[in-house]
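Note that one protein chain is taken out, while the other chains of the complex remain in position.
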Amino acid sequence: MRYFNLFSNILITKGASRILISDLQRNTSELYPLELCDLIAELNKSSIEEVLTLYDHESKIIIQQYLDLLLEEEYGFITSGDWDKNFIPMSLEYHDNSTISNLFIEIDGLSVLQKIKSSIEKLEIKYLTIFSHKNLSYEEFLKIDRYFKKSPVEGIDILSPYHQSIDDIFIQNLNSEVFRIYNLTFYSYKEKISTLKDDYRFTINFTNQKLTINSCGKVNMDYFNTNITKVLEAINYNSCLYKKIGIDLEGNIKNCPAMPKIFGNVKTNSLEEAIKHSEFPEYWNLTKDHIETCKDCEFRYICTDCRAYTELSHKNDNGLDCSKPLKCGYNPYIGEWEDWSTNQLKQKAINHYKIIANK
Amino acid sequence: MILIISNNKETTTTEVIKWLSVMEKKYIRIHEDEFFEIKILENRIFLESDCNSFFLDEIKSVWFRRGGLKFKRFQYNNPSINLHMNEVQHWLEDYVIKTLESKKGINKKSSSLVNKLFVLEKAKEIGLDVPNYFLTDNTHDIELHKTITKTISGNSMIENIDESTDAIMYTSLIEDREEASFFISFFQEKIDKDFEIRSFYLNGKLWSTAILSQNDEQTKIDYRKYNSNIPNRNVGYKLPNEIEEKADKLMKLLNLNCGSIDFIKSGDRFYFLEINPTGQFLGLSITCNYNLDKEIASYL
Partner (left out) sequence: MKKIQEPNKLPLTFKYIEFIDRKKVFSGKGKMLFIQCEKYQTDFYIRERPLKALIRML
């Protein structure tokens, strides 16, 4: 008798209409029909020969094809006599060595960064995402990079408006002088976007859109990531807000600059004080398995959630917003992507956020 | 206070330090270019370098990762006095090292370099299966296609063999006879393997990873020839209790409480290959979600 063993770093995420098989070692995710999930479950309980007896002649051919697929993709292996019990299941726990892992801040000048610099170092924050409303000069980019020289900060992402001085020389010079900046986004770019040389220390994006904090929260395949660290985090914690800290333009300390609840202000409180607030981590444990619609979606562990912009339809027993993200146009019940911004059912929520933004 | 002795370009050390930091444990990291002067302060032995300083008695645990503790030595003009003072300084340094090694810790400098030949012998004595091995300087009696050769050196890499060139000696299959004799080389029976197993041992506990590479012609003999297009399948594995017990015995016999142990599984047998007290383990730790960096930080 032969037995099929699924490798322990293959994750099967069941959605309402299909399944996603994620290879957490090779960082790939593929979609498959629901019936494959049932088959794998059966192969986990009985030998291959026993499973085949459950099907008629035509179906047997399909089952064999699925088996060939599983072996070809190296999702598992076959043993004879019994499953190989020495291949142990993988723990799905997520252990993180940070107090706060990333900061998302909205600025219109560099002084606030200088103010919170020492808190960032004390909290050992690893990533900074800086959204600037004002143009940043060459010196200002350098200053930002240098503020965190010798600190535990691993990477800095800067979004700022495009201006005329930003040309090839600007980028080239910046490339030779910065260390921690890993991404630059220039928005409100007037020209046509052409592809740039791509071997800089950082990635660069140009967009014609006039970005604001409200632009954030998009959910689409471009933002999906399959890697063991990200997936384990998403299984156990909220994939956006866990260990994140946000600071808005007024200096208010929040979970995210686009969310309403305030836990302090940089003018009067330190970041360390703000995170001690009992409600600061309230969303940290809200995983996709507890969010409406997302809990039936096969992409739920490879996507990144958004609590700032949701459909505002459901609240859980603790009063937390557990509605589906507003800017996700995927319907897991039919397995199709739609344009979220024109979806009639989302208009009420869209208007609600528009009103807040205009205040 | 935890003392960490490491090389400079060691990301494993940095990862463990991140955990120590979040666990609020104090540590001092020694670098490869640091030289310590032994002093007496407040009647206690005090060690001072350009970057770090500490009292010998404030160190509670030591992680000997790589490199070593280096000392500043004074030279004297009179050759006889110099000889004498070299010995005096040697004993002081030796006292410092022995004191550190007697504290709780992970590995010691004195046991970090293992003799592969000695280890194989002890492994056999303890009852582990070991592929037949021998030393010789010619291929006259070697069974072709069934014997492999590998270095008895701890390091299979030769850095800077030529300008901007490094060299690696992978375990290789002997397929031809050599006319001439050569320097004494190590040969071992080639085992038809199901797969390789790399285990990380820390203080009596083992975390194993099965490395399945039979699909790749390239990696059939030595899994380190990474095929970056289709990497090997690395998954968590549990060695039979009997093997784990013997491995534990072997490590204790060699005075090691941490290291990577390599095995080959062939049918029902698990063949012991070698031990590396200071090998890399983070890659497999991440793939199997073992969090070994956290384990080390917790232990220190």
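Going in written order, the chains are labelled A and B, and every chain counts its residues from 1.
The rule we apply is simple: contacts are C-beta pairs under 8 Å (C-beta built on N, C-alpha and C of every residue); 3 or more make two chains touch, one makes a residue touch a chain.
Everything numeric in this text was worked out from a predicted model, so none of it was measured.
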Legend entry - Full-complex contact with the absent chain, from A:Asn236, A:Thr287 or A:Thr304: A:Thr304
Inset, instruction - Would you indicate which residue among B:Thr14, B:Asn203 or B:Asn255 is in contact with the undisplayed chain? - result: B:Thr14
Legend entry - Residue in contact with the excluded chain [from A:Tyr182, A:Trp284 or A:Tyr353]: A:Tyr182
Inset, instruction - May I ask which residue of A:Val112, A:Leu184, A:Val219 or A:Ala349 touches the chain that does not appear here? - result: A:Val219
Legend entry - Residues of subunit A in contact with the chain not shown: 102, 104, 121, 124, 126-127, 129, 131, 149-152, 154-155, 157, 159, 179-180, 182-183, 185, 198-199, 201, 205, 207, 209, 211, 215-219, 222-223, 225, 227, 229-230, 233, 239, 244, 304, 306
Inset, instruction - Name, in rising order, the residues on subunit B that touch the hidden chain in the full complex. - result: 8-11, 13-14, 17-18, 21, 28-29, 31, 51, 137, 139, 149-151, 158, 161-162, 164-170, 172, 174, 178, 181-186
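Simple rule for what comes next: only the chains that are shown with their structure count from here on.
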Inset, instruction - Under the touch definition given earlier, write down the residues of subunit B that touch subunit A in their complex. - result: 15, 18-19, 21-22, 210, 212, 215, 231, 233-240, 286-289, 291, 293-294
Legend entry - Sites on subunit A touched by subunit B in the complex: 7-9, 24-26, 74, 77, 86-93, 95, 97-99, 124, 152, 228-229, 232
